[in-house]
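Not every chain is included here, but those present sit where they belong.
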Amino acid sequence: MARSANSPSRAVRPRAAPPSADRRAPEDKPPESGGPLAVELIKDLAAASRILAAQGVVDGFGHVSMRHPSAPDRYLMARSIAPALVTPGDMIEYNLESVPCNANGRASFLERFIHSAIYRARPDVMSVVHSHSPAVVPFGLVGVTMQAMFHNAAFIAAGVPVFDIREGFGATDMLVGNEAKGAALAEVMGDKDIVLMRAHGSVACGPSLQTAVFRAVYTEVNARIQHWTMALGGGATIAALDDEEGRLADAVNQTAARRAWDLWRSQVKW
Amino acid sequence: MARSANSPSRAVRPRAAPPSADRRAPEDKPPESGGPLAVELIKDLAAASRILAAQGVVDGFGHVSMRHPSAPDRYLMARSIAPALVTPGDMIEYNLESVPCNANGRASFLERFIHSAIYRARPDVMSVVHSHSPAVVPFGLVGVTMQAMFHNAAFIAAGVPVFDIREGFGATDMLVGNEAKGAALAEVMGDKDIVLMRAHGSVACGPSLQTAVFRAVYTEVNARIQHWTMALGGGATIAALDDEEGRLADAVNQTAARRAWDLWRSQVKW
C-alpha cells in the first residue's frame, strides 16, 4: 500500500525491533533460528524466484526474500544460485545483520545486506525483491522520474527514489555488499516501496511475498510503457496516476496480486 | 466493421432491448438464464481467453465476454481468474446489469460492468475484450491519437476515443467497477469499436467473438508499429489508412479473422 511521504510513523528507524537476547549468537556460533516454518511458505518463496525468472524480472542474478512470519528479526532467502534454479531446499535463514543461521557451508548472496537493511528499517515490509530488470535501469541513469503509467503499477505513484552508491562510498564494485551500504540504500528508499540503484538495478518491497513479486513484475512492465509513452509524447505531460489514484489503486492491487500469483504459481515447474 | 461516426442508427442507447419480464429476478433470486448454449460456443469463449494470453494481449488480468446468442439481454464471461487458466466450466451468465445468473458462489470480475454497459448501449456488439496490453497504454496518456498503421488494424481508422475516469468520478481506484462507470465508458466509446482507458488499458468490440479477439490482438500490434513509425517519422504525417480504406479493409477482416482464429484455436491447450 502506498503511504504518505510525510507520515512520521514511517520514518527510517535503525531496527524494527531489538533481537531477543536468546537469539544472539556468540562469535563462534551462528545465530539461532526464529523457529520452523510451514513447508508451503518455503515452497512459495522458492516459487517466487522461479516466477521472477519466468517473468523476465531476474536472469542469472537477483533474489527475493521474506521476513520470518513469527520472528521479525529473521528473514529467509535462497543460497547464492541463479533464481530459475532455486528449490525449497536452498533456503537459508538470516538474522538482520545478514548472518546466516543455517548456512551449513552453502554460499550466501553478496548483496543480502539489501534485504536485512530494509527489514531493519521498515517493520511493515515482509518481502523484498532485488533485480536488474532491463527497462528499469535507465531511470536510474538520467534523472527522469518513473511514474505510474497504469493501475497495476499504482504503488509507483508514491514516488521512486534513486540510490547512487557513489555518493556515500566513492568508486566501488557497485554491489551493496555490507551493512553500511545496505543501510544507506534503505535510508534513500525511506517510506517508499521501491528504490532504484544507479547503474545497477532496483528493489521492490511489499507487505507480503505475493505483493512484492507483483510489484517487481509491474515495475518492469511500467518502465517499458513509460519508455514508449515518453517517446510518443515528446515531452508532453503524461496523464499518469496521481497520488490519490495511486493509493486507491494500490489498495486493490493487494488483492489483485493474488490472482496473478495463482497464475504464475501454477506455471512453476520444479 | 467500421462505421460512420454520424450514422444516427448507431447513437448510444440505454438498453439494447428491455429484458422480458420472466427473466427479471426478485431481490433475493438471481436472474434467469437466457437458455442453454451449444458446448462449442462455451469452449470457444474459454479458448478466446487463452488465445488472448498466448498473444500477449492479457497477462494475469483482462477478460473477454460474448453476448448470449439467443438472449440479447444476457452475456457470458469467466469467473474471476487469470485468462490463461480459464476453462469452459468457469463461465458465468450475467444479465445486462452484470448480476450473475449462476455464480454458485464463484467470484465475478470487478470490471464486468465494462461488458454489460457496452452490450446495453450497442446492440450490434456481440463480444467485448478488455485488456491492458502494454503498447496501447501510452496512447491513453499523452494525447497522441492511434491510427491504423496497416490493414489488419483497419477498424482503428474509424477513430479511437479515450475515456478518462477522472473526468466523471474524480480520484478512483481506476476500475470500472459499477454501472455508472460502465455507462460513462460506453458513452465515450459511442459508435466506435474501441475505447482507450487513461492510465489503465483498452476495450475492443466486435460483431462476433472471433472479430473482437482479432481486433484486440491487432490493436496491440498496431500500437507497436505506431511507436516505431512515429519515432521514425519524427513528426511527419503518417500515410495510415484513411476512413474509406479503413471501412473497406475492415470488411475483409471480418472473414480474415477466421483464418487467424483457426490458427490460434489450434494452439490452445487445456
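Note that the chains take the letters A and B in the order they are written out, and that residue 1 is the start of every chain.
Just so it is clear, a contact is a pair of C-beta atoms (placed from the backbone, for glycine too) under 8 Å apart; a residue touches a chain by one contact, two chains touch by 3 or more.
Everything quoted here is computed from the prediction, not taken from an experiment.
J.: Beyond the 2 chains sitting in the coordinates, how many copies does the whole assembly comprise in total?
T.: Copies present in the complete complex number 4.
Going forward, only the chains that are shown with their structure count from here on.
J.: How big is the rotation, 0 to 180°, that puts the C-alpha atoms of chain A on those of chain B, in steps of 5?
T.: Angle of the fitting rotation, chain A to chain B: 90 degrees.
J.: Once you find the CA centre of chain A and the CA centre of chain B, what distance in Å lies between them?
T.: 35
J.: Under the definition above, what is the set of chain B residues touching chain A in their complex?
T.: 59-61, 80-82, 84-85, 110, 132, 134-135, 137-144, 164, 166, 171-175, 198-201, 227, 230-231
J.: If you look only at chain A, which of its residues touch chain B in the complex?
T.: Counting only chain A, the residues touching chain B are 148-152, 154, 221, 224-225, 228-229, 231-233, 236-242, 244-245, 248-249, 251-252, 256, 259-260, 262-264, 266.
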